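The structure's right below; bear with me while I get my questions together.
A single protein chain has been omitted from the complex, and every remaining protein chain is retained in its original position.
So, chain A:
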């Protein structure tokens, strides 16, 4: 029998669902909040959307350690770059630096990232940087293990030039759908909206999210199920 401590010693990985979406005037980044160590949920309320500069944020997936360290490096480089330049760095530059670190260390790193932000030259932009270190600018992108369940959803629902409200609702709905199906995603939904007016963070606790097909109501205590009425028998 395998050691029962296998799971506890496994590297922290973020199963994750991460999403980045552009809208008319900015971007919305969204993520779930589950960090797992094997089958154990190490952190059920993690913040996977990390700040790189005032106007650029990054969604992290894959190895928690790798993505954190990478973000730290890039934040440091961007800080220096901003000082030298005398003005905020562009999203493109931030994404390029993330890509360089990711590509040059591809043998050691295992992290998929989404860089999103707003700058005065290009407006809102989203860049996807998957495992090998490719850089791809896209109007929207999804990542993490939970993203597999969202490709069809986005194909149908995505449209250019949404309003901020439409974009935020879309992101929350998508993450919650992924959480419903992906065991490695869960917890709460966090979103970060970035536009010319700045950054705004939103938080959607698990029990405010809609229930999807066959999902059961969240229970605060197992004792509640004792007093619940038994289900009606199925009659054909």
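Following the convention adopted for this analysis, contacts are C-beta pairs under 8 Å (C-beta built on N, C-alpha and C of every residue); 3 or more make two chains touch, one makes a residue touch a chain; residues count from 1.
As a working rule, contacts and distances are computed from a predicted model.
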item	value
Listed names "DNA primase large subunit", "Proteasome subunit alpha type", "Transmembrane channel-like protein" or "Pescadillo homolog", matching UniProt entry of the absent chain	"Proteasome subunit alpha type"
Options A:84, A:107 or A:236, residue touching the unrepresented chain	A:84
Residue in contact with the excluded chain [from A:49, A:95 or A:142]	A:95
Hidden partner chain, residues of chain A it touches	77, 81, 84-86, 90, 92-93, 95-97, 99-100, 121, 135
